[in-house]
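The complex appears here without one of its protein chains, the remainder shown in place.
For reference, chains read A and B in written order, and residue numbers begin at 1 within each chain.
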Amino acid sequence: MSIHVRNIRKQFGSFTALDNVSLDFPTGELVALLGPSGCGKTTLLRIIAGLEQADSGQVLLDDEDASGTHVRERQVGFVFQHYALFRHMTVFDNVAFGMRMKPRRQRPPEARIREKVHALLNLVQLDWLADRFPSQLSGGQRQRIALARALAVEPRVLLLDEPFGALDAKVRKELRRWLRNLHDELHITSIFVTHDQEEALEVADRVVLMDRGRVEQIGTPEAVYDHPATPFVATFLGSVNLFHGRVEDGQLHLGEHALALGSASGDVSGDGKAVAFVRPHEFDLVPGWRTGDGLPATIVRVVSVGPSAQIELSRLDGERIEVTIARDTFHPLGLGEGDQVSLRPRRIRVFQDDTRAA
Amino acid sequence: MAAARTFRVLPGFNLTLGYTLGYMSLLILIPLAAVFLKTTELTWGEFIDVVTAPQVVATYKLSFGASLLAAAINAVFGLMLAWALVRYSFPGKKIVDALVDLPFALPTAVAGIALTALYAKNGWLGQYLEPIGIKVAFTPLGVLVALVFIGLPFVVRTVQPILEDLDTELEEAATCLGAQRWQTFRHVILPILLPALMTGFALAFARAVGEYGSVIFIAGNLPYVSEITPLMIITKLEQYDYRGATAIASVMLLFSFTLLLIINGLQAWTAKRTGRDR
Partner (left out) sequence: MAGAATLHLGSDHAARFESKQATRETPLVKWTILAIALGFFTLFLLMPLLAVFVEAFRKGWETYLTALVDPDALSAIRLTLLAAAISVPLNLVFGVAAAWAIAKFEFPGKQILITLIDLPFSVSPVVAGLVFVLVFGAQGWFGSWLSDNDIRIIFAVPGIVLATVFVTFPFVARELIPLMLAQGKEEEEAAVVLGAHGWQVFWHVTLPNIKWGLMYGVILTNARAMGEFGAVSVVSGHIRGQTNTLPLHVEILYNEYQFSAAFAVASLLALLALVTLVIKSWVEHRAVLAYRDSQDTAS
């Protein structure tokens, strides 16, 4: 089922949770709503589910206005952040709940319910836990039971609120893959909310970046990572080095130094104050200070573990810069702590209106 | 677009809130309003005369004085009892813990005659106290004893959960910083307990001021000596002086409202201080 969100606004008192948000979620995609806490992503998810009502705007489910449809009739599957499993019911009863609540005429016979619950528990690979109570499960198991319970009512769309938020790092990673695989199997339109960029980039078909109630950018994980549309997106996704300066004659001026903007993307046409972003892995290191060729800096610290070396440098004005280089490239240079180098960015993203930069 | 105000996912809001307000108005608010309406039948001068009559003023002194003292006694000993229940193990602790709530469960009239039997001239305690000149039954001291009894659970039950939640690390930190045990109690534990302790004190006080059943048996009810304010209302009622009774009742009600607001504030303070959602 496709979901379209049109001009949604939502206020909580004087706080604007959603400010004129319009989005399209095509059928069968797995989309991540990504943003810092308080950006409105959970509110948007709850509005789509029908658990919250927008002050104005529309939610279209399969091109049909759902505003008048009660959450009960929307046929959405919702997985709550803390799972909201019914603690007095067994895993089996939790999953069967939705089917058992149907009006008598639509309710499947108990044998059919039993069959279906076991099929779902098999799907989430937890059939052996059917008789346990939620309190006897681990966080990851609860998460999967919550998902099975949501799927039991054959939802047209699956909504997940911070599905991995309450789990520890290792389980989180496993479940991420598992959710992706499950989605590839079921192809049910799914939206999940997260504040963890790694999670969004790894799992989702598309990522919606939100900040302060507004949509900042929509795109595939590669697109939003490589081509951030706003300073917010550039700083929020991955680690990044920030340069505040001025753009003049196709060059970025940083104090006494200037960087050529040949390889830059963004607003490089006009002149004026600007902020530039360079990711740590987008630098080349050249030993020695060379005026007019890159940015002079001093190596402060080198952590050379694993496939790449993390290098912390200090610019002449004391600002810190992070650089990541493949170890095999770094070692032949013979550089160490205290050495002077020049930094050559391979890619620069420039935003001239830096008022919104983090 | 339906107005956001009327949108609720969970059912039953209008039904339950409507029922709550209706039931409460009918049973509690409207009858209580009757007290104030009835009071307006008196002129201001008459009202003042009734509520400041010497015999009535004497009952205020006893009711409020004895209630304050009883609440203070409960604050001190209740804190010790709570401390013992939380921090020490001793045989019969479960029974002691359960029996602390006895004053909530025991009808006040039963408590009243039991206390009277204990402190009467030939009672278990009275027979030893009277010879040394301490008369309890049928004196203001008896009123105090009854009020201590009925207020006892309040301090224990408000302080106990806070004591249980105390992190041992707090005291260990204080000890590491060189504090003596008493200093730790005085400067670390007591400030944390204070809001709960004051809440318990206020609850015990509020309960004691209005108490009737357990007091009248042991008090002797001598005018100007051992007569409490609630009894004054009953006395006026028995003389068919409805206006007089109502005037005194309105004074007590005003006092109850004030105390209720103070207690609410104290409970909010406790919640804020300890992070308990209560």
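To be clear about the criterion, contacts are C-beta pairs under 8 Å (C-beta built on N, C-alpha and C of every residue); 3 or more make two chains touch, one makes a residue touch a chain.
Everything quoted here is computed from the prediction, not taken from an experiment.
Which one touches the absent chain: A:P108, A:G139, A:G165 or A:G238?
A:G139
Just the residue numbers, please: which parts of chain A touch the chain that's not shown?
With respect to the unshown chain, the touching residues of chain A are 49, 51, 71-72, 76-78, 80, 82, 84-89, 97-98, 101-102, 133-140, 142, 149-150, 152-153, 166-168.
In the whole complex, what residues of chain B lie against the chain that is missing from view?
8-13, 15-17, 19-21, 23-24, 27-32, 34-35, 38, 77, 80-81, 83-90, 93-94, 96, 98-111, 113-115, 117-118, 123-125, 145, 148-149, 152-154, 156-158, 160-161, 163-164, 168, 171-172, 174-176, 181, 184, 199-200, 203, 206-207, 209-213, 217, 230-231, 233-234, 237, 242, 245-246, 249, 252-253, 256-257, 259-261, 263-264, 267, 277-278
Criterion: only the chains that are shown with their structure count from here on.
Can you give the whole-Å distance between the Cα centres of chain A and chain B?
55
For the complex, which residues does chain A have touching chain B?
50-56, 67-68, 71
Can you name the residues of chain B that touch chain A in the complex?
The contact residues of chain B facing chain A are 1-2, 4, 7, 9.
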